[in-house]
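Some notes on the structure that comes next.
With one protein chain removed, the remaining protein chains of the complex are shown where they sit.
Chain lettering (A, B and C) follows the sequence in which the chains are written, and residue indices restart at 1 in each chain.
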Amino acid sequence: MIVAMQERATEEDIQGVIERLVQVGFNVHRTTGAVQTVLAGVGTPSHFDHKDFELLSGVAEVVRITSPYKLAGRGFRPEGTIVRFPNGVAVGGDEIVVMAGPCSVESREQIFTIADQVKSAGASFLRGGAFKPRSSPYSFQGMGLDGLKLLREVGDRTGLLIISEVMEISQIDLMLPYVDVLQVGARNMQNFNLLREIGLVRKPVLLKRGIAATLEELLLSAEYILAGGNYDVMLCERGIRTFETYTRNTMDISAIPVIKKLSHLPMLADPSHGVGRRDKVAPMARAAVAAGCDGLLIEVHPNPDKALSDGAQSLFPEQFDQLMDQLRIIATAVDRNIRAEIPVI
Amino acid sequence: MIVAMQERATEEDIQGVIERLVQVGFNVHRTTGAVQTVLAGVGTPSHFDHKDFELLSGVAEVVRITSPYKLAGRGFRPEGTIVRFPNGVAVGGDEIVVMAGPCSVESREQIFTIADQVKSAGASFLRGGAFKPRSSPYSFQGMGLDGLKLLREVGDRTGLLIISEVMEISQIDLMLPYVDVLQVGARNMQNFNLLREIGLVRKPVLLKRGIAATLEELLLSAEYILAGGNYDVMLCERGIRTFETYTRNTMDISAIPVIKKLSHLPMLADPSHGVGRRDKVAPMARAAVAAGCDGLLIEVHPNPDKALSDGAQSLFPEQFDQLMDQLRIIATAVDRNIRAEIPVI
Amino acid sequence: MIVAMQERATEEDIQGVIERLVQVGFNVHRTTGAVQTVLAGVGTPSHFDHKDFELLSGVAEVVRITSPYKLAGRGFRPEGTIVRFPNGVAVGGDEIVVMAGPCSVESREQIFTIADQVKSAGASFLRGGAFKPRSSPYSFQGMGLDGLKLLREVGDRTGLLIISEVMEISQIDLMLPYVDVLQVGARNMQNFNLLREIGLVRKPVLLKRGIAATLEELLLSAEYILAGGNYDVMLCERGIRTFETYTRNTMDISAIPVIKKLSHLPMLADPSHGVGRRDKVAPMARAAVAAGCDGLLIEVHPNPDKALSDGAQSLFPEQFDQLMDQLRIIATAVDRNIRAEIPVI
Partner (left out) sequence: MIVAMQERATEEDIQGVIERLVQVGFNVHRTTGAVQTVLAGVGTPSHFDHKDFELLSGVAEVVRITSPYKLAGRGFRPEGTIVRFPNGVAVGGDEIVVMAGPCSVESREQIFTIADQVKSAGASFLRGGAFKPRSSPYSFQGMGLDGLKLLREVGDRTGLLIISEVMEISQIDLMLPYVDVLQVGARNMQNFNLLREIGLVRKPVLLKRGIAATLEELLLSAEYILAGGNYDVMLCERGIRTFETYTRNTMDISAIPVIKKLSHLPMLADPSHGVGRRDKVAPMARAAVAAGCDGLLIEVHPNPDKALSDGAQSLFPEQFDQLMDQLRIIATAVDRNIRAEIPVI
């Protein structure tokens, strides 16, 4: 940590700051300039808030140098993490994976139909919500356990891996037998109790960035899961909130190369939630692959006009097919590939 | 709901939209202009997403007219809600209430000392966290149940009402015997499962605005609680995330008069979290009262330099005293008052 | 324009609004619902502020339906605008154009060296600043007229078209003989006097989005130029300001498909300013092409470490070469192409 003193700081001010730095566990190196003194605190004290130093007498600025996450940082695994599944699918390697399906599981017929469609287009994962977080208490809230059972059944039949969102600690145990990936939604990115419990489970997790979360905060939330011993964490950009209102959110495509540099974890993108309008999903999916993402989450519905939730951002199956063809070309430009169709094992 | 058609929309397009409006339950009124047709859907259909209409052929724009919250809207209780406590304290009336205390309960000595200090300055509520949400898994996480017991004890002794944050459904029952107000923090503003459970309880709630939440979303979250039958909801502005980084958040003071107009619920402000720096807390507390808030949450610590969390934004007791004197003057400018000291009953 | 009345609006309130609508020049259509009356103002009155209606008695909400720009809207030229240059280069057609070069013209040697390099990689335009807007008054402010002369000379020699930024009305006449495109920077996007003057000139313009400008505001600024009779306007996304600070700005890639739908004007992207860090420029350039942009502005410098401005975001010539190869592959995925090298005519 660096503490830059004000130009008019007295020697007493400086000694006060040095004492406080030593107190919390730093070794202190002092640089006395012509106009300004700078103190560098070296070491790794466990418990302190760097903002406390900003208010000490004579302090001009305080800068934390080392990143507050350890396990999520690229330095922990410089070669990168690959999350591997029993059927041979791997996230974070040469292949770009696609997770597709409806916003919510609505019926047996709906989920079986769409599973076949996304599989034949090249998806490896089937996504579908059983529990739905809705901003209005008067909206459809999901099929619950019945939805989970349908997902497992269709996963076993098609070979597609199943990903579904967990919203509550009490849902974790309930979901484990039915899903291959636990998804943590944007609104729960800083639900630290939930993250801690998920860290104790041995099941891959997809953690979405909150709409107002910095990339550092995303990595700190991943750290909660990793700290519990669950290392199979995938991250996902899904749009941040900005002043622009034409799109529901502003999808931060640059988050992809930034996270790939800062962290070893796979980084995916969810263009459906990122823009919230069907006709913008394909351009943003292409952009995410071009920018280097490890995978995509895409909402596809057999009949979007009749969807019980998020129909406006769901692709028609034929649009998804066409998009996958474009993505295969783009993947080659970044030395990656996308499979044609997942084999049944 | 209003659907404005594109200038070049065909009659077929228009009929298609009309059919869809009727399908979801609207009565449709059509206005045919020289250049453009506008359709008004009148009525209150229960289940539909207005964004679905944006993608229909020939549609230029879709505008939802009625607000999606009912119970939280000013129209539900035009005279305003006053949340009343057994000791006579009331939030939302002529008196501006002050809730003060440390970020976290740290020890018996700390909480007893500060309780006496904030009480003598004129606070009616003692705030203090027993469970702490921290963005880093390596930070202090609170005293838990022991903290709650200390809060209750000091509340009974001083007559101060107790407010503390609930972070998890499983904590609700645990907290009920110990607190007078359940606080829902900014990160949980859209934890809908938690809100729903709190709606079933009969205990006043203080709901904080999320750092990226619009005021409409804040009211929709309040709606979750009200819909369960718990009408004693207080709202609280505590800063939103913007591009400005000098302050931790940007405190949206204008949210105060906006919410007072849109809703009947009391609106408070938390300048400590709003700015995150001690020397800016007093100016923002004064601003909030001048703008018409019904109360304040303020962090005060007997020894901020030694606080285990948020020390940098906690006032010294003597600063709090001085602030209360300023607030009493400002309150008179808006025809309100702040008590000198709460009586023991 | 739509005016939705409050549920409790009186007939007197409604008549008041109707009168006002008629006064400003609307024909009024009234829809009386069970709970709420909605008034639609049809027609195109020239002079009024729709916000004035929000404050009339009994009004719940006011919604402007028709877009405030006319000439910039897609409806004005549904087939799209192609900006054509004398040497056959066209912006907005099948070919994606690349404008590359240093942030500032620094010397004869620098600009001649880089011109050859970007040309052989496939750029059609040479970019380079002669007048530099700098946020600090103590930074390098550009070579001025000498820089313009160097640009023209190298343009004539290589066949590259020249684009450079105009910052002031007084610079327009000065620049016309030397440049092929006048660039209006993000900070001047709402310098309406400048835009108006540029509208009177017959020279193509590239108008950059301001860092806090909505897409509607970008189109309104284009309208100022188009209204003067200068129809050769190209737009450019270059990053918006958000809460995320890891990148200098957040590049809003979704602005590309949105503008392509709302407007007939070509839409380019400037990843160098969009992210501000060299290692993120290539991913974002690829993303912009994948999302459907009509061209790119990219900073390339023969020796970025010695650049007098923006060195940190300038590509090395060999990085630019490699990027162009990737872009050629991605262009095919969206049915576009990028030229190998511009012919000298």
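By definition in this document, a contact is a pair of C-beta atoms (placed from the backbone, for glycine too) under 8 Å apart; a residue touches a chain by one contact, two chains touch by 3 or more.
Note that the coordinates shown come from a computational prediction; the quantities given were computed from them, not determined experimentally.
Trainee: So one chain is hidden, and I want to know which residue out of C:D116, C:E153 or C:E217 touches that hidden chain in the complete assembly.
Mentor: Checking each option in C:D116, C:E153 or C:E217, the one touching the absent chain turns out to be C:E217.
Trainee: Which residue from A:I18, A:V38, A:A90 or A:L145 sits in contact with the chain not drawn here?
Mentor: A:V38
Trainee: Considering the whole complex, which of C:T37, C:S124, C:T158 or C:N188 touches the chain not shown?
Mentor: Hidden-chain contact among the options goes to C:N188.
Trainee: Over the whole complex, note the residues of chain A touching the chain we left out.
Mentor: 2, 4, 6-8, 27, 29, 31, 33-36, 38, 40, 42-44, 60-61, 63, 65-66, 75, 241-243, 245
Trainee: Give me the chain C residues in contact with the hidden chain, please.
Mentor: Residues 46-47, 49, 51-52, 54-55, 68-69, 133-140, 167-170, 187-188, 190-193, 196, 210-212, 217, 220-221, 223-224, 227, 241, 276-279, 305, 308-313 of chain C touch the chain absent from view.
Trainee: Using the touch rule from the top, list residues of chain B that touch the missing partner.
Mentor: Its contact residues with the unshown chain are 212, 214-216, 240, 242-247, 250-258, 261, 274-275, 279-280, 283-284, 286-292, 326-327, 329-330, 332-334.
Basically, only the chains that are shown with their structure count from here on.
Trainee: Farthest from chain A by Cα centre, which chain is it? Let me know.
Mentor: C
Trainee: Average the C-alpha coordinates of each chain, average all protein C-alpha coordinates together, and give the chain whose average is closest to the overall one.
Mentor: Centre-most chain by C-alpha means: A.
Trainee: Between chain B and chain C, tell me the centre distance in angstrom, where each centre is the average of that chain's C-alpha atoms.
Mentor: A distance of 39 Å separates the two centres.
Trainee: Roughly how far is chain A from chain B, going centre to centre by Cα mean, in whole Å?
Mentor: Whole-Å distance between the two chain centres: 27.
Trainee: How big is the gap, in whole Å, between where the Cα atoms of chain A centre and where those of chain C centre?
Mentor: Each chain's C-alpha centroid was found; their separation is 31 Å.
Trainee: Where does chain C touch two or more other chains at once, residue-wise?
Mentor: Within chain C, the residues that touch at least two other chains are 242-243, 245.
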